[in-house]
Every structure is written in C-alpha cells, then in structure tokens.
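Note that this complex is displayed minus one protein chain, with the remaining chains in position.
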Amino acid sequence: MKTQIPLLICLVAGLFMGLQYFIPAALPVYNRVNDYIQVVTAFSLVLGVVNLIHRHIGRMRPSGPQRRRHRDWPFSLAALVGLVVMLFAGFGTQRGPIFQSLFNSILLPVQSTMFALLAFYLASAAFRAFRVRSVDAVVLLVSAVVVMVGRLDDGGALGIPWLSRQILNGPNLVAKRAIILGVGLGMAATALKVVLGLERSYLGSGKE
Amino acid sequence: MTTVDLLQRLLVLDRRIIYALLLVCAVVPFYMNWPPIKMEVSKETQDAYDAIDAIPPDGNPLVLSFDYDPASAAELTPMAEAVLRHCFAKKIRVLGISLQYSGQGAGIAAEVMPRIAREFGREQNVDWAFMGFQPNAVVAMLQMGEDFKKTFPTDYYGTAVDKIALMENIQNYDQVPAVLTLAGTAVAESWVTYPGMRYGVTILTGLTAVYVADIVPFYQSGQIKGMLGGLKGAAEYEKLVAHPGSGTAGMRSQKVVHYMIILFIILGNIAYLATRGRSR
Partner (left out) sequence: MDATAGSVVWTLVGGVVTLAIFSFLYKDNPLYKLAEHVAVGVSVGFLMVNYYYTVFMPKVWDNVVHKGQFDYLIPHILGLLLYSRFVPKWGWVSRLSLAFLLGAGSGMSIAPSLESRVLKQIEGTMASLVVWVPGDAWGTILQTLVSVFLVGGTIACLVFFLFSVEHKGKVGKLAYFGRLCIMAGFGASFGYTVMARVSLLIGRIQFLTQDWWKAIGQLFS
C-alpha cells in the first residue's frame, strides 16, 4: 500500500495532465488540477521553512553527552532573530516600508555580495587553473577570450566583436542546440518513466 | 633569480594579491571615466525594444515578470529600470508579476516599479500594477493562459483584482501583447516551453550573461522574439531609451576587469609552459 497508492496517484495525475493537451473538454478539470498543484506547492515551500527553523533551534539546544550547544549557536540565534523581526515587520505593518527596507538593506546586499565574491574566485581560478593542455583547451580559451573582449566593446580591434557574434551564433549555437535536443528527449523520457512508475526514486528507500 | 624562478613564484602568488588587483581594476574606472567604450545596439536588444515599442499606449499591458533574486539584481535590475522608463515614457502600461520561487523577485519589483513610476507620474493600478509572486512558476504560467484573475486574485499590496482598473480587460494571454521575463535561471526556458508553445504568446527575455549562450538557440528558432543579455544588454537598452543608468556606468569597469582576467590567463599559461619541463 505504501508504494502502490502513490504510484497510482502518480499514474492518474500524469496521464491526465499529459493527455489534456489533446482533449479540449478536459479544460475545467485541468484548471482545477493546476490550482491544486499551486496549493500543494505552497505547503511544500513552508515545509522547507519549518525544516530550517527546526535545524536552527536544534543547534541552540544543548545536546550530546556533555550537554553542549553547537559552537555556532549564536549565529543560529541571529538567524531566528532575523526571522522574527521580519515576521513582525511583515505582519505588523502589512508589508509596509520597514518590511521592504529590511529586504532592501539586508537580504538584497547580502545575497548580491555573496555572488559578487565569485568574481574574485573566478579571477584566481583563471590565473591558476585555466591551462592550455590540449587542442580542446585552446579552442575553449580562444573562444572565451574572444567573447570576453568582443561582447564588451564594439570598438574592439581586429574584428573581434564580429568574431564574437559568429562564435555565439555558430559553434555555440549548434553545441547548445544539440544539448537542448538531448535534454528535451531526456526530459520527456524521464517524465514518462515517472508517470508509468518505472522511475520511483521519489518514493525513497521504503524503509521509513 | 632566473626568469623561470620568477615565473614559478608567480604561480604560487597569494590569492589575496589577485583579489586586491581585481578590486582596484573594478573601482578605478568609476573615478577616472576611463577607458572609452564604444557601444552599438545588438540585433537581439533592438528586437526586444521594437517589440515593446510596438505596444499601443494606454492599451493592453506588457507583462514584466521579475523572475530573479537579489543574486542577479546587478544585471537585471538595470534592465527592468530601462524597460520601465521606455514603457512609462511612451505611456505603455505594465503589469508586473514575479514567479521566482522564493518570492524575492517580488521584493525587488516592489522597490523598482513604484520608484520608476514616480519618475514619470504614472498611476498605480491604472498605468501599472504589481500582482506579486506565485509559487510553481510553470503552473502559474499555464494558469495565466486560462485566467489571469484566478492566478493573481489580489495584487502584491492586497488589493482585490476586481478593483484594479488595469486588469479589467485582461482575461488571458490573448490580451497580452508580450511577456518580458527577467530571469537568472531556467524560468526563461519555461516561459518559452509552456505558454510560448501552448498559447503562442510573444516571449522576450532579459537574461543574466551566464545564461545568454544557452538560450541563443531559442532566439534563433524564433521562440524568443528579443533578448537582452547581461549588463551589456541593459546598457544597450539604456542607450535606446537615451537614459544612461547603472548598466552604462558599469561597462568601463567591466572592460578593465575583463582585460585583467585575460592577462591573468595569459600570465598563468606562460608561467605554466615555462616551468612545465622543470616540474617534470
């Protein structure tokens, strides 16, 4: 029962959503199912949130034989304080200016800067790891350099901007198209396997 | 010390020196207005501009989907600002939505849309509206194809959809001249694959540079009608609307840093090739 019922639900839902493209009369049911998916997805988002809160509270509780807290517990406390403040700002002001300011002045800069760090790592990696060990690597390197120069400044010398466009719309296009074709076929095949119950990894090990 | 010794020492250069050099290269151009940049508008950007420009003033709105989070804001927010300036200056209505899964795109839109609308004195819920975010991007995209109002029963600020004048005539994609998705992830591809195929809606994309090379086949096949790529795409659009903003300002820095990284690659390879025999 633990396996068969989920497989049956998957089959029915999958077959219906797959076939409704060809059955116009199924439109009202299709719209309803879409609504249902939205609601269940919303619950799944909160699942992640609950998991995160659970984890941070866990780090603040003393545990183990010596009844010690996790060494990073003050940071977990900071995360929970951030959460509570945001909840107060959001519900207390009905997403008023403070709520928006907390987003603009904490979340936005932190996330942006985290990804900005990658520019430094990339420069360091370019210096240490980008080696021309083979013909393939030379092609990759030349292509990268041409795109980096050509996409940036249309006044670039030696026709590099033109060459950059040719790489993008020539070798790059055919390579990415081959990948897209493969991915498209692979996605359809995997989806079909899920619907037909041949792919069951989402069911877990079955031990729980 | 021989040249090879010097190159060998170069190979083990402290990473912090590289970081410091990069920082200097990125900061200095802001203060020196150097180096010069010659910028031409690419065909992809021009196509996107033309598609938006063709939308009749005070008619059905452009759907502007903020499908990105703060991690991509440096590239995509300048695009959003430039497109909004274009629309508001030409009295093209804009319907903002966000399908970014964590809802953070909504936070960005809630800051950007009112700010640019104020610049042009455009009225909320009449000339523009922001409907907030919905989870499960694909399903939301498909739902909009049947019923916009059901997909977004209220706007971001809690106003019921029936009270939003802009939404009066919007039933589904038939009343939407184009959708511009600003995306840093595969959401752009979902727009093409689902509503693009099923409802034939005109899809325009504003992408982070990371994603440009991957999406080119969809532009070539005509599934995407126009495309802005990275900070350069934003700068090109700013040029088209004659309002240089943060996209244009950043291009000088970008140029210097790119040349620095290329120099690093060349130096690293010279050092590698020169010392290869020795390390063997």
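In order of appearance the chains are A and B, and numbering begins at 1 in each one.
Rule of thumb we're sticking to: contacts are C-beta pairs under 8 Å (C-beta built on N, C-alpha and C of every residue); 3 or more make two chains touch, one makes a residue touch a chain.
Everything numeric in this text was worked out from a predicted model, so none of it was measured.
Engineer: Please work out which displayed chains the absent chain touches and list them by label.
Structural biologist: Touch partners of the hidden chain, whole complex considered, are A, B.
Engineer: For the chain not shown, which residue from B:194, B:237 or B:272 touches it across the whole complex?
Structural biologist: B:194
Engineer: Which parts of subunit B are in contact with the chain that was left out?
Structural biologist: Residues 16, 19, 22, 26-27, 30-31, 71-75, 102-104, 106-107, 132-135, 138, 142, 153-154, 156, 158, 192-194, 196-198, 208-214, 217, 220-223, 229-232, 246, 249-250, 253-254, 257-258, 261 of subunit B touch the chain that is not shown.
Engineer: What does the interface between subunit A and the hidden chain look like in terms of residue numbers?
Structural biologist: On the side of subunit A, residues 2, 5-7, 9-21, 32-33, 35-47, 49-50, 52-54, 72, 75-76, 78-87, 89-91, 94-95, 97, 99, 101-120, 122, 126, 135-137, 139-148, 151-152, 167-185, 187-188, 190-192, 194-195, 202-204, 206, 208 touch the unshown chain.
One rule holds in what follows: only the chains that are shown with their structure count from here on.
Engineer: Quick one: subunit A and subunit B, Cα centre-to-centre, how many Å?
Structural biologist: 17
Engineer: Touching subunit B in the complex: which residues of subunit A?
Structural biologist: Subunit A residues touching subunit B: 21, 27, 31, 34-35, 37-38, 41-42, 45, 94-95, 100, 103-104, 107-112, 114-116, 119-120, 122-124, 126-128, 130-132, 141, 145, 148-149, 151-155, 165, 168-169, 172-173, 176-177, 180.
Engineer: Considering the complex alone, what residue numbers of subunit B touch subunit A?
Structural biologist: Residues of subunit B touching subunit A: 11, 13, 15, 18-19, 21-22, 26, 36-40, 42, 69-74, 101, 104, 107-108, 110-111, 134-136, 139-140, 142-143, 146-147, 150, 156-158, 198, 212-214, 216-218, 220, 229-230, 232, 251, 254-255, 257-262, 264-265, 267-269, 272-273.
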